[in-house]
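Below you'll find the structure, written out as structure tokens, and then a few comments.
Here is chain A:
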Amino acid sequence: MNPVNYLYLAALLFTIGATGVLIRRNAIVLFMCIELMLNACNLALVAFSRMHGNLDGQIVAFFTMVVAAAEVVVGLAIIVSLFRSRHSASVDDASLMKL
Partner candidate 1 sequence: MSFPLLTATAALPAVGAVATAAVPAARRTAAKWLALAFSLGTLALAATILVRFDPGGARYQLTESHSWIAAFGVRYELGVDGIAVALIGLTALLVPFVMLAGWHDADPLETGSRRWRPTQGFFALILALEAMVILSFEATDVFLFYIFFEAMLIPLYFLIGGFGDRAHERGEKAASTQRSYAAVKFLLYNLAGGLIMLAAVIGLYVVAGSFSLTEIAQARADGSLRMATGVERWLFLGFFFAFAVKAPLWPLHTWLPNAMQESTAPVAVLITAVVDKVGTFAMLRFCLQLFPEASTWATPVVLVLALISIIYGALLAVGQRDIKRLIAYASISHFGFIIMGIFAMTSQGQSGATLYMVNHGLSTAVLMLIAGFLISRRGSRLIADYGGVQKVAPVLAGTFLIGSLATLSLPGLAPFVSEFLVLVGTFTRYPAIGIAATLGIVLAALYTLVLYQRTMTGPVRKEVSAMPDLRVRELVVVAPLIVLLIFLGVYPKPVTDIVNPAVQQTMSDVHQTDPKPEVEAAK
Partner candidate 2 sequence: MIALLIAAPLLGAAVLLVGGRRLDAVGHWIGTLLASASFVIGLVLFADLLGREAEQRTVVQHLFSWIPVAGFQADVAFRLDQLSMTFVLLITGVGSLIHVYSIGYMEHDERRRRFFGYLNLFLAAMLLLVLADNYLLLYFGWEGVGLASYLLIGFWQHKPSAATAAKKAFLVNRVGDMGLSIAIMLMFLTFGSFAFEPVLSQVGDTSEGRLTAIGLMLLLAACGKSAQVPLQSWLGDAMEGPTPVSALIHAATMVTAGVYLIVRSGAIFNAAPDAQLAVTVVGAVTLLFGAVVGCAKDDIKKALAASTMSQIGYMMLAAGLGPLGYVFAIMHLVTHGFFKAGLFLGAGSVMHGMNDEVDMRKYGGLRRYMPVTFVTFGLGYLAIIGFPGLSGFFSKDKIIEAAFAKGGTEGWILGGVALLGAAVTAFYMTRVMLMTFFGEERWRDRAEASGQAAATPHESPGVMTIPMIVLAVGSVFGGAFFSIGDRFLHWLEPVTGHSEGHPPVGAWAVTAATVVCLLIGVAVAWAQYGRRPVPAVAPRGSLLTRAARRDLFQDDFNHVVLVRGGEHLTRSLVYVDHTLVDGVVNGAAASVGGLSGRMRRLQNGFARSYAVSMFGGAALLVAATLLMRAV
């Protein structure tokens, strides 16, 4: 079938992820949505790689996974510390600084 469909899927996933970021409160869920966006990107990369018949896209995809993993480490560390000090993972509670 036409790999373009994978692109549509990727775009869809990306949008879902972005929407999730915008509408969910829980930091963890937010973060998962971002991961979803990253993976949508991976899908797109791979699809393109397939279309162009070269491996650059797939290489990038591998890097992305590594990066995502690193992000998870850092991100969770931060979120957990926030959770421990506030006893809530809602990003909306963290609004001391404004204006």
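Picked so that all candidates are chains of the complex that A comes from, given by their letters.
Keep in mind that, in the parts below, a residue touches a chain if its C-beta (ideal position, glycine included) is under 8 Å from a C-beta of that chain, and two chains touch if they have at least 3 such contacts; residues count from 1.
Bear in mind that the values here come from a model prediction, so they are computed numbers and not experimental data.
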Selected partner (touches chain A in the complex), from 1 or 2: 2
Of all residues in chain A, those that touch candidate 2 in their complex: 18, 21-23, 25, 30, 91-92, 94-99
